[in-house]
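The following block contains the structure, expressed as structure tokens.
With one protein chain removed, the remaining protein chains of the complex are shown where they sit.
Then we have subunit A:
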Amino acid sequence: MTELTVNGKSRKVTADTDTPLLWVLREDLGLPGTKFGCGVGLCGACTVHIDGEAVRSCQVPLSDVGARKVTTIEDLGVGGLNRVQVAWIAEQVPQCGYCQSGMVMAVTALLKNNPKPSVTEIRAAITNICRCGTYPRIVAAIAKAAG
């Protein structure tokens, strides 16, 4: 039994401790918004926040989570969409949408740490893969969310 804090709640899971956090969220905690894309930390579809930082959850074994606070996409919209989600809809970013949970998590973390990122900073920070090619609208939506 492992205890972890997800979306503000303490949760207990029986998953093997080497299970990547991604699969604990998806299968043990019923939070499938975090997506599996590559399993090697390259695509960013599995991005969550751990203590507020964007982290690729396929690379974090359950045993490494400890007391740190995990936040998933399911928690962002609670009590009203955040400004990144609002901008994502206004700019009509998603196509298939599969990568967008990770994108929204990555951009939310970026703007928290750096409210007015430059293009260079955005390019360095947002390395998630979108196969539909929504990048032009992602850039526009980040600008809108940054105000």
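Everything below uses one rule, namely that contacts are C-beta pairs under 8 Å (C-beta built on N, C-alpha and C of every residue); 3 or more make two chains touch, one makes a residue touch a chain; residues count from 1.
Everything below uses one rule, namely that contacts and distances are computed from a predicted model.
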{"item": "Protein name (UniProt record) of the chain left out of view, among \"Ferredoxin-NADP reductase\", \"Cysteine desulfurase\", \"Molybdopterin cofactor-binding domain-containing protein\" or \"Sarcosine oxidase subunit beta\"", "value": "\"Molybdopterin cofactor-binding domain-containing protein\""}
{"item": "Contact footprint on subunit A, counting only the chain that is left out", "value": "15-16, 18-20, 23, 26-28, 30-40, 42-43, 45, 72-74, 76-77, 81, 85, 88-90, 92-101, 104, 119-120, 122-123, 126-139"}
